[in-house]
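Written out below as structure tokens is the structure these notes cover.
With one protein chain held back, the other chains of the complex are shown just where they sit.
The letters A and B name the chains in turn, as written, and every chain counts its residues from 1.
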Amino acid sequence: MPLMLPLTVSCGLFGLGLYAVLARRHAVMVLLGVELMLNAVNLNLVAFDTWWADTLHTGQSLTLFVIALAAAEIGLGLAIVLVMFRTVGSADVDGQARLPDVLPDGGDEL
Amino acid sequence: MRRRESAPAVAITALLALCAAVVAFPRLGERTGPYGEPAGIRTTLVDGGDLLGVSVTFFVDHLSAVMLLLAAGVGLLVQIYSVAYLAGDARYRAYTTIIQLFLVAMATVVVADNLWMLLVGWEVMGLCSYLLISHHWELGPARAGAVKAFLLTRIGDLGLLVAIFAIGQTFGTYEISEVLSAMASPDAPDGLTWIGLLLVLAVVGKSAQFPLHTWLADAMPGPTPISALIHAATMVAAGVFLVARLYPVLAASAVTMTVLAVIACVTMLLAAMFALTSHDLKRVLAWSTVSQLAYMFAALSVGGYDAGIDHLLSHGAFKALLFLAAGSVAHAVGSTALAELGGLRAVMPWTFATATIGFAALAGVVPTVGFFSKDAVIEAAWHGIGHDAPVAPVVAALVLVVGLVTAVVTVAYAFRTWWKVFFAADPAAAARLAEARSATGRSYEAPPLMVGPLVVLAAASILLSLAMPLHPLTGLVTTVLVAAAGWFTWQTMAAGRDPADLLGPARRAFDRELAMDVAYDRAGTAARGAGDVVVATDRDILGFYPRATAWVAVTLSKGFTKAQSGNAQTYVTVLAVGALLLAGLVVVR
Partner (left out) sequence: MTAVTVVFAALGLVTLVSAFLVVTSDQIVHAALWLVVTLGALAALYVLLAAELVAWVQVLIYVGSVVVLLLFALMLTRAPTGSGSATATANQPLAGVVAAAVTVALGAVMWAGFGGEVIDEDAIRIGTAERLGDAVFRTWVLPFEVLSVVLLAALVGAIVLTRRGDR
């Protein structure tokens, strides 16, 4: 099996995840994008581990750690979304109040 | 009450005078002339070093000693005189304090070695004269006169300030003694014309020379003892002193000395004419001061250094005497308008006697000090024609001629004023006087505290002659001239005519004192126009750059504001693009 096969899938997953992070309005969707990116990384780790036939199984161990971290991240992320929804009334990442214009027109007072 | 308040003031002034005398007496009589290595005691109190150039250093020589004694003596007499003159005045305490400050400032000017110190004293004097002229600030003319004095002298002060900068730039020092040493050395710097002209501007403002001459006459609403102080010993004398102090610097340039001579000639004659046509006793005296100051400048400009200083000293004595006498008259009559005076000879014998000596000195009558010092000035001009004077012979001849003519006019106005004040030409006025005298029963003569200074100054006006040089030939010429002018004026007065009427149609113009104030107003308007141009330049041309800078900064900031949108997605996008670019860079390299 060519190594490029899992690597290609991984790249596609990462790009899709990044798109979700950058383009989706709902905060939960952003979190989903982050999960996709983490899974792309995991796939890479496992593929390299297998390709290298690592006796220590470094890649797979790290994958387990990443999965655990991802679980922690999604737990915290969802908690934040919850609080945000309670406080702001929506879970839109671009729905924040715009920063006020602090600068005057300028130059005329001189 | 009054005595308790005035005693400390007089005591402090006496102490100041004593200090001045202690400093001055040892240096007196060491006449070395203006040139050569400066001969005087130099004392350093605080050395400012090269960094600041401002040191507290003193330089006392014969010139300083003369000026110190004159200022301290007149100041003390004025202070004593004021005890009686300003009895009952609400602001007596402030008045005496300012006089003391005035004297200290004058002392600072005359003993300062550092030019910045001199400038400080010079400016404080300007302030004090402003405060004292406006002593009766409830009177409009007093306020206006004070403001005018302050503003016109300020023009000259500006000249002095720039001149000090220029001196520091040229000589590398602000110490007068070092400047004089540099001038005495063979490698004296040249190109001193501009410094000289700036100094001339300074003294023209301070000593009320043409064209800034009007402030001295308009300062007359101030208390009369103050006029004596300003005119005789301090304020205006500082201008003459400055020229004498930095004489080598000024004399190095013929242009400067010519300008000074021409200004002196114009002022001398013009002020004498104003004095001749004036209707007020104090105004006559004020214009005579301007005229006599011009004599001093004329003497200095033709190389008569000692003549100038001698005339300063003698003028200080007799002008203080005349002003204090005028104060006595004002004190008794309540007015100084010539039309309301007359016949005071009988009722004020002491004042009459002393004022007669004063007027004689002003006119240059033989045994008085004015005769000798004025002769010295004339002699200096005569000497300057043929010999090595700082100015061309033509200019010296002009000084000589104008000096003689002015001497004649001086006799005329001195006699006219003296006659109008002390001899009643008008029977009605005499009757009014006698009536007032019998009605109130009080004496017209001034109290002893006022007569005392008068007598002292009268004695000085005669005794100082002993210290003056005698020039027999010019003395003879001027005596003849004085006698002729005096006889002619007496004839005119006896015929019931005012000598001023001899000017004919020009009299009217002189009554308005040639409308110099209108010229000042025009100059002010022109200056304001120039100021508008400067403001417009500042606003529209120079101001463009800061405004444009601010505009660019604000516009850029607005662009950056868009980046700070608060939208996390935008941030992450930029982050991703940045990472991509970095990766691309790595690949390309």
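Quick notes
Basically, contacts are C-beta pairs under 8 Å (C-beta built on N, C-alpha and C of every residue); 3 or more make two chains touch, one makes a residue touch a chain.
Small disclaimer: the values here were computed from a predicted structure and weren't measured.
Residues of subunit B that touch the chain left out of view are 567, 569-570, 573, 576-577, 579-580, 583-584.
Annotation for subunit A: contacts to the undisplayed chain at residues 1-9, 11-20, 22-26, 28-29, 31-33, 35-36, 39, 42-43, 46-47, 49-51, 53-58, 60-61, 63-65, 67-76, 78-83, 85, 90-91, 93-94.
The rule we apply is simple: only the chains that are shown with their structure count from here on.
Residues 18, 21-23, 30, 93-94, 96-99, 101-108, 110 of subunit A are the ones that touch subunit B when the two sit in their complex. On the side of subunit B, the complex with subunit A involves touching residues 543, 546-548, 550-551, 553-555, 557-558, 561, 564-569, 572-573, 576.
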